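Only one protein chain is missing from this complex, and each of the others stays in its spot.
Order as written gives the chain letters A, B and C; numbering starts at 1 within each chain.
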Amino acid sequence: MVDLVEFPLDPDAPLSSLVYAFGGAEAVAELKPGQVLSTATRDCFAGRVRTAADLPSQVCDLRYINPQTGPFHIAGAEPGDTLAVHFVSIEPSEPWGVSATFPFFGALTSSRDTATLQPPLDERVWVYDLDNQARLVHYQALDADLRLPLPMDPMHGTVGVAPAMGEVRNSLAPGAWGGNMDTPEMRAGATCYLGVNEPGALFSIGDGHARQGEGEACGVAVECSMNTVLVVDVIRGDYAPWPRLETNEYLITTGSTKPLEDAFRIALTEMVRWIESLLELTTMDAYQLVSQTALTPIANVCDTVYTVTCKVPKALLPQTSAYGGIHQALSSKAAAL
Amino acid sequence: MVDLVEFPLDPDAPLSSLVYAFGGAEAVAELKPGQVLSTATRDCFAGRVRTAADLPSQVCDLRYINPQTGPFHIAGAEPGDTLAVHFVSIEPSEPWGVSATFPFFGALTSSRDTATLQPPLDERVWVYDLDNQARLVHYQALDADLRLPLPMDPMHGTVGVAPAMGEVRNSLAPGAWGGNMDTPEMRAGATCYLGVNEPGALFSIGDGHARQGEGEACGVAVECSMNTVLVVDVIRGDYAPWPRLETNEYLITTGSTKPLEDAFRIALTEMVRWIESLLELTTMDAYQLVSQTALTPIANVCDTVYTVTCKVPKALLPQTSAYGGIHQALSSKAAAL
Amino acid sequence: MVDLVEFPLDPDAPLSSLVYAFGGAEAVAELKPGQVLSTATRDCFAGRVRTAADLPSQVCDLRYINPQTGPFHIAGAEPGDTLAVHFVSIEPSEPWGVSATFPFFGALTSSRDTATLQPPLDERVWVYDLDNQARLVHYQALDADLRLPLPMDPMHGTVGVAPAMGEVRNSLAPGAWGGNMDTPEMRAGATCYLGVNEPGALFSIGDGHARQGEGEACGVAVECSMNTVLVVDVIRGDYAPWPRLETNEYLITTGSTKPLEDAFRIALTEMVRWIESLLELTTMDAYQLVSQTALTPIANVCDTVYTVTCKVPKALLPQTSAYGGIHQALSSKAAAL
Partner (left out) sequence: MVDLVEFPLDPDAPLSSLVYAFGGAEAVAELKPGQVLSTATRDCFAGRVRTAADLPSQVCDLRYINPQTGPFHIAGAEPGDTLAVHFVSIEPSEPWGVSATFPFFGALTSSRDTATLQPPLDERVWVYDLDNQARLVHYQALDADLRLPLPMDPMHGTVGVAPAMGEVRNSLAPGAWGGNMDTPEMRAGATCYLGVNEPGALFSIGDGHARQGEGEACGVAVECSMNTVLVVDVIRGDYAPWPRLETNEYLITTGSTKPLEDAFRIALTEMVRWIESLLELTTMDAYQLVSQTALTPIANVCDTVYTVTCKVPKALLPQTSAYGGIHQALSSKAAAL
């Protein structure tokens, strides 16, 4: 018997009533550890960008970008704990998605921080047909007659909890609380671990991507609204300083800051500390093992700060159970739904 | 009939006679386009580090780190051309490899550039058993009773040509000339494209790794001597500003600089320009396509500057032939050996 | 006749009742444009560190670091305006100040973001005698018999308003809202311009330094409590995107982000835009003039992000009146007190 909580979107909610930050908002609902949440998220433009003519800088109100579903209060989650969120399914809810360029946003343009005197790149919008059955998203060039099917790989760009120290951070920012990490690893089947900073954790999700390239170079993935099912649990008294993920294949750590080598340093030290603890190795032995086994895909180079992930294949390690085997337990629960 | 050039190592050559730089050295031999080179490389410590007691800072002369085999003068290669190097095979030539930490070297320590007042990490050496038959390298913890087999995945950390502007760059540095990029993509089956800066290109290789993690976090992979077979060819009048690679599965670009986000920017703009040219797309359409399809593993965060690679799966693109199909041609030649 | 508002510290206020952030707090008082505020600030350790034995990591609660005085609601200040704050006087209120090292904090150590596996530097505390009459602060070596008088140069490390987009940012962070910029230019006689994001601006100050070196390398200046007098005014409808300062000698812009070259880029583009507007020059002519006249001292390389200032001597420019001559007007008002 599944303990399911349904939290559908209210299609009539005005944009000004939605949540665009981590921290600072009242919980919209309470979840108990072990409960399954079935919910939905708006796309990052809140549905305002639907055609090539809908230039984001014209149709969007910049205060209302990247709305989140939540925050959810997790019963019993206390500062110093870690929240475990297992994604059961993440499915596009409309047959279309969009990408775009936005003035002074993205990796291959000057930006607010990497300020130059050059004019912005052209602002353009690409509309993708999404085919959930065929698991494809269709790229269509704007200025040429080229159409390419790309594998659908749905994920959430934004997953997080209320930040530490009482901060309130806009949903465009990634950091130690999670937020806009934009890693394609945040797909169905993954368990995300987030250190709890406020009572109830105050967990939110948003920013669904039908797929994205690593680094999210132009700053905008194949953005779409999502139907998402997830299970939550709480790990008592063991605080994850930075978001971690676990899949059947990988242990994954993240670091989000600038410059990008510091994001790498965070993700790698996190992995060394995790391996050291799981395998009961000295720091130097763990450092060596991670150095020869890590995969280090970049997640984003476009948000307020940048994110690197470090992945170590579980198949290369002795059998271990991170956080008491919670990923396996939640995966089993998901399989039984 | 194969046009094979053998260039074996001279085991008696004094370390002071070897080449530790790109540029500034006389060619050791000439190769004609299409010729197959069978050669060998010393490990990065030139064989001085063989046991856990051989601390690199004690047994190595810092002037003689990372010796290269070469440079080879490629007949007819002129500035403005691009050299294509296809790796037919890269095989460890000894049943052992080593890794180590070195004071103030690596990603998870302060360093010469990221200077702090802290003392260095411990200097340690890990010896790996290499098993070419089983395709395994064996990690053995120093301070615990843990032994783990890891997949062998041989590659060259250092591949390059003489730099532009008459510069001579130490073999520890990566850059536009190639050099110490330390990307695991440089394995057998890959074709590496290098813009030619000096007549004859003056191509060298070294720094064999039986395997490495992405980012080469501790600064030292599973270092070993190699037997390597490769084929060279020359692409006339089309200069690759930064090293590129091609495999049967991927188009790959590289960028090497600091901070790491700039290395990302170089690799990604290179890929946008490549895709734009191959698919006859506008820059913005190519930017969009690369943004949704790129994989962006970090190669190194330990050398004098850092390297990012950008990989686009060829399966996602329309059929194209980069550089007139030279990768396919060289792969066929390799298959026929 | 001076319109003076006194807002003294409450010495009995518990630390948990103080404000440690920009944004998210209720105003403690209202000021009208043109009013003079006489107030005081606690040192960054809230008085907990007084002797060499008071190691900050032991005596401080990390939630209660860098308390701010404020926020003050400025009557009539609306989003899109700019707040002008002129510092009339900033005077140490006790005859002592302290500096310290703190584990993994400062420029010459690994840190939370520049994460390494090395142990922290020693945690030490230096107590300075402050002599307001002689305008000296006295350095005393801990491990040697060396005592050196250094010029007193009092300033506020932290000056800011509520951030944009509803964010709440800890008082250790600098950014577009001001905050912990740690520039020694924030001394008596300077006017600070801050773009208003929330009704009433919600202006706070704190983090008094009896002096600091540029860059604040060890992360902690000569920290002390302050008595401060300032005047506020509002510039309608002209939003400063990043904090600016004006003195009798200099126009000053700031940028706060990482990496440090981006902070430089922000400060310099801000100055180019300011000069372009003040002198009615084209962007390229302003870029040229700034390139040959700018002074670019680093403010901090220790906080959550780093700050660069760009200073152009007014003596090199034609006579201009930034923001309608508000600095001169406020300076005259200050002189008349």
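FYI, a contact is a pair of C-beta atoms (placed from the backbone, for glycine too) under 8 Å apart; a residue touches a chain by one contact, two chains touch by 3 or more.
The structure displayed is predicted, hence computed values, not measured ones.
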item	value
Chain not shown: contacting residue from C:Pro11, C:Gly237 or C:Pro318	C:Pro318
Sole contact to the chain not displayed, among B:Met165, B:Ala315 or B:Ala335	B:Met165
Omitted-chain contact residue, chosen from C:Ala217, C:Ile252 or C:Ala329	C:Ala217
Sites on chain C contacted by the missing partner chain, in the whole complex	99, 101, 106-108, 121-122, 124, 126, 137, 139, 141-144, 146, 148, 150-151, 211-222, 258-261, 264-265, 268-269, 272, 279-282, 284-285, 287-298, 301, 306, 308, 310, 316-318
Absent-chain interface as seen on chain A, which is shown	108-110, 114-121, 259
Touching residues on chain B - with respect to the absent chain	20-21, 23-24, 63, 112-117, 165-170, 255, 257-259, 262, 265-266, 268-270, 272, 283, 287
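Assume only the chains that are shown with their structure count from here on.
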item	value
Same or different contact residues where chain B meets its copy chain A, judged by the half mark	same
Magnitude of the superposing rotation for chain B and chain C (Cα, nearest 5°)	180
Approximate Å spacing (C-alpha centroids) for the pair chain A, chain C	35
Cα-centroid distance, chain B relative to chain C, in whole angstrom	48
Gap in Å, rounded to a whole number, between the CA centres of chain B and chain A	33
Sequence positions of chain B contacting 2 or more other chains	108, 121, 259
